[in-house]
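Excluded from the complex is one protein chain; the other protein chains are retained at their positions.
Note that the chains take the letters A and B in the order they are written out, and that residue 1 is the start of every chain.
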Amino acid sequence: MFKAGRSAALLAALAAAALSLSACGGDGGGSDGKVLKLWHYEAPDSAMGQAWNEAIKEFQAAHPGVKVKFEEKGFEQIQKTAPMVLNSKDAPDVMEYNKGNATAGTLSKQGLLQDLTPEVTKRGWDKLVSPGVQVTAKYDAKGTMGGDKWFGVPNYGEYLQVYYNKDLFKKYGVKIPTTFAELTAAMDTFAAKGVTPLTNAGAEYMAHQFVYQLALDKAPDRSWVDAYQRYTAKPNFNDAAWTYGATTFADWVKKGYIAKDSVSKKAEDAGVAFMGGKFPMMFSGSWWFGRVAKEAKFDWETAVWPGAKMTLGSSGNLWVVPKGAKNKELAYDFIDITMKKKVQNMLGNLGGIPVAADSSAITDPKVKKLTDDFTALAQNNRLAYYPDWPVSGFYDAWVAQVQKIMNGTAPGEALSALQKTYEDGLPK
Amino acid sequence: MTVTMTKPGAPARDRRDAPRRRRRRGPSAYAVLVALIALAGVMLIPFLVVVFNALKTPQEYTSKGPLAPPSGFNLDAIRDFWERVDFGHVLWNSVLVSGSVAVLAVLLSVFNAYALGIGRIKGRIWLLALLLLANTLPQEALVYPLYYMAKQLGIYDTRLSVIIVFTVVQSAFGTYLLSSVMSAFPRPLLEAARIDGANRWQILWRVVVPVVRPTLSVLLVFFFVWTWNEFLIPMVFLISNENQTVSVALGVLQGQRLMDATMSSAAALLGLLPTVVFFLIFQRTLSRGLTAGAIK
């Protein structure tokens, strides 16, 4: 009759047991200089994942008494919790972190990152990385990139390129374009034959990157980019370049170069559609390279946007050392190993665009072209970063406004809305 | 009204075991059955898609798209994910956290609701609204304050911190549901127990809890499933991989710009199996209803 009482006691006992179990455990790493705590968020089979795994092995060979405690993290977890983690005693010794004002810049301003400038000069990393790539590793007191202090070390690069499905070009008798005029002519031919030439994802970065690239094509010079990205002057979103970019994009949607029903598509789906052979071209980042190489079943090649003076791209993510790291010397040693030729060449051969490799050591011709194109862009200061970088929360504004353009809003109106978000978001 | 409340249990048990009640199956009953089966089928379509993709190779996913059925039975994605995140350990963390929260939050809800619903303490509407704040406050707003408190107490990056937080958060719903149910509790039952000399503690466990037991089972299931799928607070508080829960571990597959669709599907399947099993086990108690003996 009074069974309920007993089951309640059982419940309570269970609960107590669970609590005591969960309270213990947790604190793992030691602080006696014998452990290097390393975090990154690259998939194990990616170029970075493999090359850095090699770096860990090298590091262990060079530091026999040290244990490397590597943990693979989710991108989102690092992105959202970095300020909190770095402000606690659980911070790692070295970790991968996103470049840009809203990420590494913010952390540096908050005083959570170690200033690496002395180490960079001592170990000569500044000689390895070309100036155009350095910009995203150096921040000023306000956390704006292109500053005077190094708060991160870039290990690889990234940029946008056109991926061509050569089989489809052959099938429709179209020549792979090398100039902008040839590009539009090629798209006309495809569109006339009922093939949408460009894959696109309106719900994510792909759509507004078209707009930015088209604007860059008409940008007067480098200072236009610096004004927009580094606040060196006040940009006008209704100037000739931006207006050309947005109206041309709207025009392309109208002409069927870009499918109107790609408004809600995600980048993943757009990329899969290209790799599935449904589109002749994809204009997107080098981060797709490894996957296209592995999964596309047609003949393909890549090239920089036809006729581009400047294009989207920057250094890759950075190695950063938290201010509260316990083993900074070990962290520097590890970064140094990833900058050495051996790891850099390996990164290059895997399609990861190294910042300091021997071009001659890269064997595969496609991969060699990928790396050489980047080196050329970086050395001539032609990397223009990404349109959503200047102010935080700008990405969502870009996606929203470009979706509106695709759904018929006047380009000028969308640009004015972007101008407002930009000005509201400028660092005070 | 009173008719309803006298011995609600006995007929409920009868209904479950008595085949004789299945006599009047009119055509309309069959129509409803068919309609419900069709609806259930539609509800399950997305799960079918998840299963499809979990069994594909990445190449197959790319060439045929996400909705095509798999050509073979490829378990690589599941195996790879298991090894990549040490899934056995992650699973144990999730069971520990969700299980503890489910049990503790139900206990807390019972106590709160007993005071509010049966005890009818003065100002209970305001008290209830206050306790409901645990749910109404957006979790983003809790993150920073709780982070600083956990750091002070030295329980940042422990599973205990997450258990405590969710015990309180989940018990808001339990408190509300139970106190609503209890405020409609048949008073004669309480009076009878009091006349028999039972004190409050005994009445709670011998009279009240047995009657609301189906509701308690519902709460247990909900709390377990809800905590299992919680993402934000575990992500913030469980920093070390050794403390991570399933939903946080799933996050490694959503990269900065690429996602791994086949492995995500595989991982999602792995992650939801335990909750489905938990639901199926407890679903029996959902329909068991009351046992007559508990009410005497």
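Brief remarks follow.
Just so it is clear, a residue touches a chain if its C-beta (ideal position, glycine included) is under 8 Å from a C-beta of that chain, and two chains touch if they have at least 3 such contacts.
Here is the rule we go by: contacts and distances are computed from a predicted model.
Look at the chain that isn't drawn here: its UniProt entry, checked against "carbamoyl-phosphate synthase (ammonia)", "Sugar ABC transporter permease", "Heavy metal translocating P-type ATPase" or "Protocatechuate 3,4-dioxygenase subunit alpha", names it "Sugar ABC transporter permease".
Considering the intact complex, the chain excluded from display touches A, B. Taking the whole complex into account, subunit A touches the unshown chain at residues 79-80, 83-84, 87, 102, 106, 110-112, 202-203, 259-266, 269, 273, 392-393, 395-396, 399-401, 403-404, 406-407, 409, 425.
The chain not shown here touches subunit B at positions 1-4, 8, 11-12, 14-16, 19, 21-22, 24-25, 28-29, 32-33, 36-37, 39-41, 43-47, 49-50, 65-67, 108, 111-112, 114-116, 118-122, 125-138, 140-146, 148-149, 164-165, 167-169, 171, 173, 175-177, 180-181, 183-184, 186-188, 191, 200, 204, 211, 214-215, 217-218, 221-222, 225, 229, 231, 247, 250, 254, 259, 261, 264-265, 268, 271-272, 275-276, 279-280, 283-284, 286-287, 289-290.
The working rule: only the chains that are shown with their structure count from here on.
Taking each chain's centre as the mean of its C-alpha atoms, subunit A lies 38 Å from subunit B.
The touching residues of subunit A, counted against subunit B in their complex, run 1-2, 4-5, 8, 11-12, 14-15, 18-19, 21-23, 25-28, 41-44, 71-77, 80-81, 84-85, 88, 90, 98, 205, 267-269, 271-272, 275-277, 285, 287-288, 291, 294-297, 317.
Contact residues on subunit B toward subunit A in their complex (touch as defined above): 58-59, 61-66, 84-85, 96-97, 99-100, 103-104, 106-107, 144, 147, 151, 155-160, 163, 202, 205-206, 209-210, 235-236, 239-243, 248-261, 293-294, 296.
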